[in-house]
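Complex shown without one protein chain; remaining protein chains in place.
Showing subunit A:
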Amino acid sequence: MMNNLIILPIILPAMIGAILVFFSKSQQIQRFISVIAMTAILIASIWLAIDVYNNGMRVIALGDWPIPYGIPLVADMFATVMVLLSAVIGVCCLFFAFRTIHPDRERFYFYPFYFFLIAGVNGTFLTGDLFNLFVFFEVTLLASYILIVHGSTAFQLRESFKYLAINVFSSMFFLVGIAYIYAATGTLNIADIGRRVAELEQDGVLNVIAVVLLFVFATKGALFPLYFWLPKSYTGPPAAISALFVGLLTKVGIYAIIRVFTVIFHHDLSFTHHFILVLAGLTMLFGVLGAVAQYDFKGILAYHSVSQVGYMVMGLGIFSPLALAGAIYFMVHHSIVKAALFLFSGVAEKITGSTDIRNMGGLLKTHPAFSWLFFITAMSLAGIPPLAGFFGKFSLIVPGLEETHYVVVAVSLFVGLLTLFSMMKIFSHSFWGRQKHSSTQANIKTGGLLITIAPLVVLTIVMGLAAEPIFFYLLDVAHEILDPSIYIESVLGE
């Protein structure tokens, strides 16, 4: 019975999304229901995380069909961390959306698709079946297509078309990859695939399948050289939606990479994980170079999130317990900090009416609270101790040196420097210098918006100060991931 707890983070947002469609004309009712629902999802996620931490992995076979024939939902510690993260980001972005989303958007099904997106994201985290993973990817993507084009400005229409094209293309490849893997192993249950792949001869076919799936997830997660769609399509929609996307959507791709390359493809490390490590280095470098060249507030942030995807994947490429713990820590840290920064860009846009940092200036004088909150978050992203970003990078660089991956460590340090540089570029352009916004704009109150972002800023400080206990927890998670037999045995019930 307790196992049914797993479905709550998926079914709650899905049902709430469907219910909200009925109330699309009433702003108040929609807001009221979504606040209650989001809180319920947060509570369910916390409950699930605590339960899995205390009692071990939870598995549920939907419809009571025996595994591996039925579709299981699997909540291990890694999945519950991600579900909890999605609930936290979801709550903050929702409250921010209340204050910034145009009423017209609210009438045109903004909230239903917000919840469908969360349902899809939680589904990808919790599913234990490769085809089901594809289905939840599609649920997430369908909701994201709509949220990205919502409001239909010319820019949004152009960029969302590219986003749609690239994602439909990679979804097709996902199906091809699933067909390959079904041909090779005869099953779609991730745990069962893991068990059968271990029994197979490790030949070229498996590496081909690995690369096809890596291609798919790398497209969704924006790895080099498939990141080109991300910066533009994330700068189009309003800040609340961009923040939700950057906090959750790319993480879905990275989560799938980590899941698949620890449970299924972990036998030919010198090929797959070395390949991943090279991609990680290139992603970091090219992402940050893009950010350095930008002058758009959101554009800089979007290129940064490409660059930082590299760090997360670097942890998987190094493939040691500390590195994986670091990768998960970095995913959590990055979602929180980057969502906060995107929301800050929305605040700056509200004050100055622009997202170009060359049109901003002197915000520090007129909006000190906003400026300092931004500064803390930006420093956390750049990796200044004692904030969370430092421990994220530290825990990736130390195992990188231990495992003698010197090149990628050097790249990541260099990228860290450029990250700091471009964060300071935002700060010196928009917050220092001559005031460029009018005195009426200077009087715009931002307190209500900042309160919705403050929990994220507090979280990044707490994650930095409490890095030690968090890392003890994450090392447990990493050990669980690195030993796929735990996952396989608890799903297949042996």
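Here is the rule we use: contacts are C-beta pairs under 8 Å (C-beta built on N, C-alpha and C of every residue); 3 or more make two chains touch, one makes a residue touch a chain; residues count from 1.
By definition in this document, contacts and distances are computed from a predicted model.
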Handout entry: Per UniProt, the name of the complex member that is left out, chosen from "Spermidine/putrescine ABC transporter permease", "GerA spore germination protein", "YeiH family protein" or "Multicomponent Na+:H+ antiporter subunit B"
Key = "Multicomponent Na+:H+ antiporter subunit B"
Completion exercise
Full-complex touch with the removed chain, picking from A:Met15, A:Val208 or A:Ala369, is A:Met15
Completion exercise
Logged for subunit A, residues touching the omitted partner chain are 1, 3-4, 7, 11, 14-15, 17-19, 21-22, 24, 60-64, 112
